[in-house]
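Have a look at the structure below before the remarks.
Omission of a single protein chain aside, the complex is shown with its protein chains in their original locations.
Up next, chain A:
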Amino acid sequence: METALTKVKSEEFGGELIQLVSFNLEKEEYGINVLMVREIIRMLNITRVPNTPHYVEGVINLRGKVIPIINLRKKFDLMDTEYDKRTRIMVMEVVGELMGFIVDEVSEVIRISEKEIQPPPPVVSSGIEQECMAGVINQAERLLVLLDLEKMFTADERRLFSNVA
């Protein structure tokens, strides 16, 4: 949890506030700590990389840096759809490496108080692995799943990447 939620002090509320970037995947809303996000870019040409896990879409040229792109839909075993004009790549720094994540749409940056974060429910219906959920945020009309991408690439995942060799 600590890694995903860097605390922001706010004078207004006097409590712990965090800022999240919210994005959509298959009509569900997710949130990710704003400090993890480097930039949000439109889709561009992706070069396929052979012999990688299916959710690795390939690599892109981000101003001279080559970074891997992961399709979050595929990663979470959601139905694959065509990219449209709302599709975005969120470039984030995960365990010290820049990576891009393809999401359906990026909506806004929201501020929430840490108290609003509830532990993830024990049963998750969609394919998101339990461990990369940092929590759930229940605000009046919306339900936000807070993701911890660092956990997404924990031992299991890295093993997978190195196993490819």
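Everything below uses one rule, namely that a residue touches a chain if its C-beta (ideal position, glycine included) is under 8 Å from a C-beta of that chain, and two chains touch if they have at least 3 such contacts; residues count from 1.
The rule we apply is simple: contacts and distances are computed from a predicted model.
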Listed names "Carbon-monoxide dehydrogenase", "Putative membrane protein", "RNA polymerase sigma factor" or "histidine kinase", matching UniProt entry of the absent chain: "histidine kinase"
Full-complex contact with the absent chain, from A:I18, A:V56, A:I117 or A:V145: A:V56
Of A:V21, A:M99, A:I117 or A:C132, the residue in touch with the unshown chain: A:M99
Residues of chain A in contact with the chain not shown: 45, 47-52, 56, 58-61, 64-68, 97-99, 153, 158, 161-162, 164-165
